[in-house]
Structures are given as structure tokens and as C-alpha cells.
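The complex appears here minus one protein chain, its other protein chains still in place.
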Amino acid sequence: MTDKQNSLFVFIEENNNDINLSVNIGKIHLENPVIMCSGTFGYGEEYGQFYNTALLGAVTTKSYSLKPEKGNPPPRICETPAGLLNSIGLQNDGIDCFIKKHFPEAERRGIKLILSLFGSDMDEFSELAYKVSEIKDKIVAIELNLSCPNVKEGGIAFSSVPADIKKIVRSVKRILKIPVIAKLSPNQHNLIEAAVAAEKGGAEAISIINTVVGMSVDIETFKPRLANVTGGLSGPAIKPIALAKVYSLAKEKILPVIGMGGIFSVEDALEFLIAGASAVGIGTANFIKYDIGVTIIDGLREYLKRRKIHDINEIIGRLEV
Amino acid sequence: MTDKQNSLFVFIEENNNDINLSVNIGKIHLENPVIMCSGTFGYGEEYGQFYNTALLGAVTTKSYSLKPEKGNPPPRICETPAGLLNSIGLQNDGIDCFIKKHFPEAERRGIKLILSLFGSDMDEFSELAYKVSEIKDKIVAIELNLSCPNVKEGGIAFSSVPADIKKIVRSVKRILKIPVIAKLSPNQHNLIEAAVAAEKGGAEAISIINTVVGMSVDIETFKPRLANVTGGLSGPAIKPIALAKVYSLAKEKILPVIGMGGIFSVEDALEFLIAGASAVGIGTANFIKYDIGVTIIDGLREYLKRRKIHDINEIIGRLEV
Amino acid sequence: MKLLNGEIISNERYSEYLYKMVIFSPYICREARPGQFVNIRCAPEGIYDPLLRRPFSIFDIEEKFNVFSILYSVKGRGTEFMSHLEKGDLIDFIGPLGNYIDLAGTKNNVLLIGGGIGIAPLYLLAKQAVVMKKNVFFAAGFKDKSYQKWEDDLIELKIDYTIYTEDGSIGSKGMICDYIRSNIKLFNGYDVYCCGPKEMLKTIQNIYTKSSNRVSVLLEEKMACGVGVCNGCVVKVKHVKGEFRYKRICKDGPTFDIREVIFD
Partner (left out) sequence: MKLLNGEIISNERYSEYLYKMVIFSPYICREARPGQFVNIRCAPEGIYDPLLRRPFSIFDIEEKFNVFSILYSVKGRGTEFMSHLEKGDLIDFIGPLGNYIDLAGTKNNVLLIGGGIGIAPLYLLAKQAVVMKKNVFFAAGFKDKSYQKWEDDLIELKIDYTIYTEDGSIGSKGMICDYIRSNIKLFNGYDVYCCGPKEMLKTIQNIYTKSSNRVSVLLEEKMACGVGVCNGCVVKVKHVKGEFRYKRICKDGPTFDIREVIFD
């Protein structure tokens, strides 16, 4: 970090084209560092009505499993102070449906896709990878959801054990040979070990954070507000937590980090980049600020222009501690 | 829990005196379940101007160490969405000053004190316990702060190791022979094991949660907003997280749980009680709602009256899952 | 659908907790149809508590003034915020959302059953049915007289209606479902649309189990996105072979065939 800190900013003319927003996350090249988080964005049908979703750095799909998943019973949503609790429970149409139906739609719209996969055991991850083979050259990367808090209680799935993480990443990587991102949980204490394991397995980057285990109670009925009792907390409430996790992992320089958790504005996105994230994920904000994707891309450009910084990479990890 | 669920509520007359707010947390008897959290309340001088602080179930002191602690450099405070980040760093006057100065003041005001202790190693905890001997019969309990995120990076202090927790609790208990509460960290993954260790050491109850590790960045200066880089997140933002932790621990029935984290209203307090907390701690709310202590005590009474519930103990752990 | 910032033309108090907000929006007037809703942001820019938008049915459209309105009842923090907005303030909303109800090709007789704030989406439906020269009957049930002023709106439509209140303070005393049950024959051959509290909807489902009427229900559930991407707002519906599956109220609904819905 010190060499970056000492480098002088390159002064530039007032010209958008002179500003570089593109980033490399390991071997993943993105036109800009703005990624839509898994489970919070469609394939263009909805958000395409607000802006050109092909302009996004990438869009991560909902996590797909081998078979369609019904998901958890409602209520699945509960608002908390500056936060959202959800217990969707990975409802999805199954990987086959994705490949047949959603993928062509996204492709048609020119969306850069990161495909999120979720398996309940090692074999499921491999099977998923085989299925994906036919479209593998048309997607940006695979993201492995190793961290959903809504499937095992407490959010500690089998996939949080470092040795398992390494095996899962390796097997998927071996089959697909495209970049693999490991999405880890803020609920797991061994974040560093988990990242090292992912790196050893051949991952290209780490996505953090998934939602934080949370809960809410209806004091009139004595029932939990989510039918599933606990859920995952997202939104502005968790931003400081996410930022601390991103910083603590990014400074270890194990793998590039895609940072997410409560990003609702360009200022929030900049906090993550400065703290060390190579790219940022926008999740819950999509539900409230429908045009947040393009707002942040434009905002990053404006910020760099104002600060006379030529290249977004100059601010990544630039935190002065 | 099932026997409680099936029991019928006792119908009562509209009379305050008929409503029981007192709780037993193991051997600790409190007139009501409202406790002020460590580090967020004085000894009556300040809050005594708003209400009679002797009415509170108990007041937990700032965590005291053997020697006075300067604490961390400023800025120590940063506001986040519905949250507060702090990096006070356990600034305190030292246990001697507490015993000589603050304790008599609190005693004069009739405040029921829980004395919070913080040691940087095993010996310090024992030495602290010896010092406390002279006032031990005049305090309600000792709380051991095994969880401050502002002293070791990442909040994982030596005191998060279950074996250490057992030793610390045991040594303090052996010296003082009064109830000991272990305050644990939400940043530690092995909450259950830690609680079991505390129980084996002879603890009376568990306090959770302490603040969650968080961070914030100033995008203009590239500096962290807290001089200490990371800090502890408290306030409404963490309420769902705290509630999930309290529920997950309380249902194991290892030890009674004192639940805290983001309680700002009587409704919030009720959520924790229903989820299984035997008492609740109010922290950050004291900074915004100066009369929150008495507001919650009154509010609990009103709620029980309205719901025609005779005894607060009837709602503790009554969550219907 | 579009993300819009509309000027508030009025925010009238109908009764203690009931308000009608009129918003300027040529786009909504042009695009929206009965059964659709808007999703409103209930905090100033940059404030994240309350966080989520709130969904409200489009209550009325007055094309000649380029305004639409919502009728809302103050329940919690979001609607409390809305109740403090004033003429001239801007309101951030998205719409129209959800599937609309297509009256073309439906029966000529329409029965609307609304309970409480459930009357909100049915009003525009009634209005359109009148335009299409259908025979409309509006059966509304309330707790008390808080919807009294709404009756004036209803009268403007010049349709037949009946109002029941639990305390008898306006209309007849009693439950609207009992009225429907007793008069079920009267509405033979009507297409039915209902909206209201879950208990009422369950009762209506029961009443119509064996009838051949087409019965549609407008449902509510907590929503996060409102546009179909989060799967937050699901309802259980019947699927093949005695199975069930989840449908999204915001995108697959909010109107469903009452016979496919599984109320728990």
C-alpha cells in the first residue's frame, strides 16, 4: 500500500474518456467495479426499464442449485432499523431453467454475468459445474455461495470449513476452467483461513459479505417476524461491519476482494474501494433506489474527475492508517 | 418452553402492584429486568437529573482495569446508519478510583451496581477481584468484560478462548463468592462453547452482545473515521443481530442470558425478553433518549397490564417457533 | 414502470388514520390500470430508516387533471411520514407495478367486496367497470365510521352498494361476509373481486368453494423490491399433483384466482 500512497495523482483534463474505471480482479476484467449482488437483481427485464444494464461491471445471478428450490414459507421479509431481514431460502428455478430461460435473456441484453451456484454438498457443486460447461465461455465468472445464512441454522453451513472450501473451489475450477469467486460469510470467524483455502483451491477472488444472521420478534403474537425464525440482515445497518471485514481481508492480500454490504450511494462504494475492495457489490439498494447501478458508475466518474484522479485503481486500498 | 406456552395467562385487576416485574437471573435478584449497559451510564450524577436511577434493575459500571487507562486517541465516535461506532478503548480511572470515588457516590444514590471488570491477562482479573473484596457485599454482581472489540484487533481477545473463560470466571468467583456474569462477544463464533465454559467456571449468567466490529472511511481524506481504524458498532442497527444471538444462546438453557444490543424502546426490550433474555441491557439509547431507563420500566408494566399478564417471567422465552 | 418524483396536489385527512393523497403524474395516468400499485419511498433522500418502500394501490385516476390518488391508512412509520407531507412536496415513487385487472371479456355483472383499506384498489376497478357500462355492486365492510368520507367518493360513481360496519356507525351493522353469504344467490353470475384482511378473504374463499363464479382476490404481503426480483412477497398457491408453489404478489399478482390461493 505504501507505494500507492506515495505515488502522485495524475492530473487530467476534464474529459470522461480520460478516466479509467476498469478493474482487474485477478483474471476477471470488468469495465467498471460495480457488480449487482446475487439475489437482488433480475436479468434486465426489470432494471432494464431504468437504465442500460449492460453498462454494469457485472451482474451476479440468484444462487442456483441443481433442482428447483421452493424456498422458505412467508413472511420472508422484515424491515429493521436501516436494515432488511430476509429468509428467502435460495428459492430458484434450478440450473437447467437458468441455462434455458434466463441466460439467453441476459445474453440478449448484453449483461455481463457472474453465475452464482449453491450446492448442499460437494457433489452438487460438481454436478452444477458440469451443467454450466455449455455456457462457460459466455459468462464472466462463477461465484460459489458458501455462505447463505438461510439454509443451515446459524449460517454455518458445511461450506464454511476451510478444507471443504478448498475442495469445492478446486472441483468447480477443474471442470469449468473459468474464474471462480468464493462468497464467504460474515458469520464465520475464520475468514482469513477460509480465504486462504479458497486461494489454494484456485479461486480468483473473495466476495464478502453475505447477510448477517438476524432476527425480529412480533411482541403481540410472540411469533418471529420471519416464518423461518432467523434470516439474513442486509442494507445500510451492516455497512460498518462489512467494511471492517473487507478491510481486514483485503489487507492480507490473499486474493482480491469484492466488497458488499449496505452500499447505497457512491460515497459508500468509495469507502469499500478505499478500504481495499477491488470491486463493489450492490444488493438491497436495488430495492429502494432502482437506478442505483448507473448512479454509482456515474458518481465514481464524477468523484475521480473532481479529485483529479485518472484511474480508479489509484484509490483501491489507499486507506491511510 | 412448551409448558410455558400451554400455561394460561393469569387475569389480573388493573393495579400496578399486582404486576410483578422482578426477575431472578440465577441467584441475582433484580426488582425489574432493566439494566444499564457497561460504558453507557454514569453513577447517577448525569441521569439522576432525569429520573430516580435507584429504580433501575441494575446499573453496570464502565469496565475497570487495574491501572487507569488513557483510552484511544480521538476521533472515537462515528455515526453510521442507525448505529454508533465507538473506539473509546476502555478509558477508565482504574479500580482504586472506582472504589474510592464512584462507588460511594453510587451507593449514596441507592443504585444497584454490577461492577464490570476488564483484565488484559488472567492475573489482572484475579488482582482486580482482590481489590473488589472490600465492597463485594454491596454490589449485585461482577460482570467480566471478555469481549471488548477495541482492545485487540478483530475483537478476538485472549478471553474468547473457552478454556480461558472458564479459568477467569473460576478465579474471580473463588475470590469474591458473589454472582459473576460473563459478557461475551458477538464477534466470536463459539458462543455456545464459551457459555458452557463460563457455566463450568461458575458464572451466574451471560451478557450478550458487546459491540460488533465495524469501520467507516472518510472518502475525502482517505482516513478511517475512527483514529483506531476499527471500532465497535452499537445501536438499533445491530438489534436483529443481537436478538438472534440471544435467542440462539437462551434456547440452549446453559445459563440465563442478559440480552442487549440496540434496545431503544419498550417494544425492543420485549422482543429480547420473548426471545429468551432474563433481563435486558440498555446502552446507546441512553445517549439519545436520556430517560429511556424509566420509560422502559413503565412501558413493561403498561404492556403487561394491557395484555393482562401478571408476571414478567411469563413472557420470558415465550417465543412461539 | 418508471421511477418518478411527483408533486403532491393534496393530502387530505379522511378520518383519524385515513388519508387520500393526490399526486401529479401524467405517466401514471396514462399507463396505470385497475389493480396496479405504486411503491413509495417514505424517508428523505439519504435517510435509511425506514428503509423499504411501501406499496399502495392506485385508488383513483383523474386523467383530465393528470393526477392519480392513493387512499392510505396510517399504520406505522412509513405511513406516518406520508401523512406529514404537504401540497407542493415531492414524493418519490415507482409505478405502475403488478398485473392489472382486465375487465374486457369478463361478465357484465361485477361484485366488489372490500374490507377496510381493501376497498382502495377496488375503487378504480369500479370506476372502470362503470365506464365499460357494466353493472357494478360494491359491498364494503368496516370496523367503524372512519370510511364515512369515502362513501362520498363512492356515491360519485352512481353504482349500487352496501356498507356494513361492526359497530353500525355507518351503513348496516354486521360483517360484510355475512351479507355476502346470505345474499349469494343475488350475485349469481357475477364476477367477484375482493380485497381485505386475510380472515375475510378466507371466509370468501369458503363461501365460494362450490360456486361457479369467477372470484379474484387482491393479496398483500411484505415487500422488499416490489418489481419481482427478490422473491420476498410470496404466497402459497396450488400446483400440480396436490403440491404447492410460491408466487410473487408484486409481479405474478397482486390479483389471483381465489381458488388457487392457499391461506395458512
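Think of it as A, B and C in the order they're written, each chain with its own count starting at 1.
Following the convention adopted for this analysis, contacts are C-beta pairs under 8 Å (C-beta built on N, C-alpha and C of every residue); 3 or more make two chains touch, one makes a residue touch a chain.
Just so it is clear, the structure is predicted and the values come from calculations on it, not from any experiment.
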item	value
Visible chains in contact with the missing one	A, B, C
Sole residue of B:Gly57, B:Pro81, B:Gly261 or B:Gly299 that reaches the chain not shown, by the stated touch rule	B:Pro81
Sole contact to the chain not displayed, among A:Pro33, A:Pro81 or A:Pro224	A:Pro81
Touch list for chain C against the chain that is not drawn	43-44, 46-50, 77, 80-81
Those residues of chain B which, in the complete complex, touch the missing chain	39-42, 46-47, 49-50, 70-71, 73-84, 86, 88, 91, 235-237, 264-265, 284, 286-288, 290-291
Positions on chain A contacted by the hidden chain, ascending	81-82, 236
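The definition used in the following text is that only the chains that are shown with their structure count from here on.
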item	value
Any chain that touches chain B and chain A	C
Contact-richer chain pair (by C-beta pairs counted) among B-C and A-C	A-C
Central chain (by mean CA position)	A
Chain A residues counted as touching two or more neighbouring chains	80-83, 235-237
Numbers and ranges of chain C residues touching at least 2 other chains	48-49
